[in-house]
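Omission of a single protein chain aside, the complex is shown with its protein chains in their original locations.
And now, subunit A:
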Amino acid sequence: MGNWAVNEGLSIFVILVWLGLNVFLFVWYYKVYDDPPKFFYTRKLLGCCSTRIRRQLDRNLTFHKMVAWMIALHTAIHTIAHLFNVEWCVNARVNNSDPYSIALSDIGDKPGETYLNFARDRIKNPAGGLYVAVTRLAGITGIVITLCLILIITSSTKTIRRSYFEVFWYTHHLFVIFFIGLAIHGAERIVRGQTPKSLDEHNPKLCYQNISDWGKIKGCPVPQFYGNPPMTWKWIVGPMFLYLCERLVRFWRSQQKVVITKVVTHPFKTIELQMKKKGFKMEVGQYIFVKCPKVSKLEWHPFTLTSAPEEDFFSIHIRIVGDWTEGLFNACGCDKQEFQDAWKLPKIAVDGPFGTASEDVFSYEVVMLVGAGIGVTPFASILKSVWYKYCNNATNLRLKKIYFYWLCRDTHAFEWFADLLQLLETQMQERNNAGFLSYNIYLTGWDESQANHFAVHHDEEKDVITGLKQKTLYGRPNWDNEFKTIASQHPNTRIGVFLCGPEALAETLSKQSISNSESGPRGVHFIFNKENF
């Protein structure tokens, strides 16, 4: 049994606190409308309660999705509750209800009276309900923002997100309308309660029974009502302001000049862009958002930085998979054979860099780095940076041992990264520290002809595919073995496990980290960190 609490504890704690807050607020506002005498007549008329809870805490994708589902759930509850409200209020107004409700609804007809029932026109249902919905601010904003929410949800499903990103991205911007509508949704104040002044003169508990005498006897004048001021805006104005600031910062950053110093084409549809920007500072494994106005004026795409902070430029490796990347490929002149002049290269806007878990790599003595396919890119940055730090001052480096795993389907994608590994391998040997970096490359998509080839060349010194001294392995790693071997070689250490790759692998590694960690404070601990885009 391992250290489940260490690995998962913080996230679970935050989520539980947030859920607890939601439940608390739900119950609290339920009681706000359920208990006080101010809403006595409101309750009588409606016989039900409405709640609204909107809390926005954008911390990361999973949390964002949870919040979105919570918003959807509460929207559903809120809408259904108000559907009943409207139906009953309109019915009371057209004398299709119990006499008490009808009498309550009549308040407001005479001059000097304030209404309790927001349905003032006597139009029968269902037209009456529809009329309320389109003439009242709450109705209009309610329908519009619910539609926006539904469109956002349907375009955010995994299929649409992964296949047609633009639809997802542009539709998601409907949230602007959503939040503006939400803020003004209650501005007309049609949910009514008795005014405090009226409560002094007219006590509902004493007067409610003789409604026909209201205004005629001394102790029970006709009660006065008013609407609650809108409150949702107080919850959302802070986050909205923060978001606005972030977009402004991005806009300002996009105006800063970025120069492409070098473009390298790598095999298998990969290009490398080396750039310089004044005042650009990065850490290992961070990512940037890149916009190329020549390709698309509105799209920003995230890319992991593959250069180390110690270098005087920053670089990204881009795989050509969709129309934006293809556009960039053509704009940089990669399809042409002859040398391109520097002034022909397109203008680029860069936002970032933004941080990820890889920054923590240097705080461990031993790390396991696992990259699957293109997920190896943050580790390119880390390995380069490790190399520079090692060269500059090896003794100050806390990191003593790196276990690097690269899982790849085919051999083509090796090329640009293999050069880096070769360089590191030679340098390590020169410094007599060949054991510092131990890397394992796994080819998960081998076929028979390749297997034959490997079998023949098994005894040679260098690996046939990569030219590296450490051999390429085939199939998938046996993680249990790997973890156990590493644990036995480094007892009583905190070992960081870093992954950039698919969900299934994340689950596997997470479980292995937990089960191979010892429960006490001494003993080996595997701390799992995952980054994902």
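Here, contacts are C-beta pairs under 8 Å (C-beta built on N, C-alpha and C of every residue); 3 or more make two chains touch, one makes a residue touch a chain; residues count from 1.
Following the convention adopted for this analysis, contacts and distances are computed from a predicted model.
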From "Sodium/hydrogen exchanger", "DNA primase large subunit", "Cytochrome b-245 light chain" or "IBH1-like N-terminal domain-containing protein", the UniProt protein name for the chain not displayed is "Cytochrome b-245 light chain"
Contact with the hidden chain, among A:73, A:150 or A:249, goes to A:150
So one chain is hidden, and I want to know which residue out of A:61, A:80, A:264 or A:391 touches that hidden chain in the complete assembly.
A:80
Based on the whole complex, identify which of A:323, A:415, A:480 or A:507 touches the chain you can't see.
A:323
List the residues of subunit A that touch the chain left out of this view.
76, 79-80, 83-84, 86-87, 91, 96, 124-126, 129-130, 132-133, 143, 146-147, 150-151, 153-155, 157-160, 163-164, 166-167, 322-323, 448-449, 451-453, 455-456, 458
